[in-house]
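Every protein chain but one is kept in place in this view of the complex.
Take a look at chain A:
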Amino acid sequence: MSITRHIDESKQQVIIKIDGRFDFAQHKAFRDAYRDISPGSKTYVVDLSATSYLDSSALGMLLLLREHAGGDASPVRIQGCGEDVQRVLKIANFEKLFRIE
């Protein structure tokens, strides 16, 4: 289980990648991945291609990131979801809040 981030300065984009289970235990690491970036200044890609499972607190964390990124018109993209992850995001209807690719 780990969270890594990569900042692409040319695109003003932050890529956050979550390995393994994305649940409450990742709370701190996930926040640390973006808290030093000034709010609303960059776009975000959350890479879930290596994520095995997502729970409701992870959904909450995504909402926090969305708020940090600028709220309603927020540019947060979620990519690489596997079947289980997709199922959870779909039940929560998160495609209405995020660009899911």
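Odds and ends about this structure:
Everything that follows uses one rule, which is that a residue touches a chain if its C-beta (ideal position, glycine included) is under 8 Å from a C-beta of that chain, and two chains touch if they have at least 3 such contacts; residues count from 1.
Definition applied: contacts and distances are computed from a predicted model.
The chain absent from the displayed complex carries the UniProt protein name "Alkaline phosphatase synthesis transcriptional regulatory protein PhoP", chosen from "Thiamine pyrophosphate-dependent enzyme", "Flagellar basal-body rod protein FlgC", "Alkaline phosphatase synthesis transcriptional regulatory protein PhoP" or "ABC transporter permease".
In the full complex, the hidden chain is touched by chain A at residues 24, 55-57, 59-61, 63-64, 66-67, 72, 90-94, 96-97.
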